[in-house]
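Omission of a single protein chain aside, the complex is shown with its protein chains in their original locations.
And now, chain A:
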Amino acid sequence: MDTDLMLKVYPFFLKAAWVTIELSLLTTILGLACGALGAAARLSRLAFFRFLGTAYVSLFRGTPALIQLFLLYFGGPQIGIQLDAFQAGVIGLGINIGAYMTETIRGAIIAVDKGQTEAARTLGMSRFQTMARVILPQAARLMIRPLGVNINALIKGTALVAAISVVELTYTAQRYIGSTYKPFEMFMLSGALYMVIIYVAGRAIAWADRKARIA
């Protein structure tokens, strides 16, 4: 193992890790927004919104994220969407993971006992009040852990943007593998950084889960 080389190039990997972290955070935010909207659509009283929500989940979970990313980044300009690679990465991955988060959020809302809705409605709350004050606070607790699973997949999924040449961890590893022919060393560096990011994210989610349970 070539440790000299690893010591020489690791600052570039650290810098790239920040890009991966930025990508992960922005994608998580966009994914949660899409997921919340998607779940609201799927649980709507209007058949039209339910159809939109179902189509969103089915299409974006039924095709590869890589194709969605390419369609947005390379195909976008043809229909008037000009994005740089980083923006395309965040938007493409965010909308993709949003489809998975839609199902997670919907699952958590459905899992709240029906009696809760009935009781709230009997007490004279409107449908909206019931959702906002009774159902969502309980569902929020249930969804933290499964959303954590989505976020874990998302962090590893950010590697895809290497294919549209965003200089993040995987792209950096790929470039150095190409120039040094040391795939194992480059894998060690980038892999270790991914594992640190995933570990920290996992701890944060476990912490949030614990907090929510105590409350």
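Simple rule for what comes next: a contact is a pair of C-beta atoms (placed from the backbone, for glycine too) under 8 Å apart; a residue touches a chain by one contact, two chains touch by 3 or more; residues count from 1.
Going forward, contacts and distances are computed from a predicted model.
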#### Entry: Chain not displayed: protein name in its UniProt record ("M48 family metalloprotease", "Acetolactate synthase small subunit", "Amino acid ABC transporter permease" or "RsbT co-antagonist protein RsbR")
"Amino acid ABC transporter permease"
## Note on the structure
Given A:Trp18, A:Phe51 or A:Phe187, the residue that touches the chain left out of view is A:Phe187
#### Entry: Absent-chain interface as seen on chain A, which is shown
59, 62-68, 70-71, 74-79, 156-160, 162-163, 169-170, 173-174, 177, 181-184, 187, 190-191, 194-195, 198-199
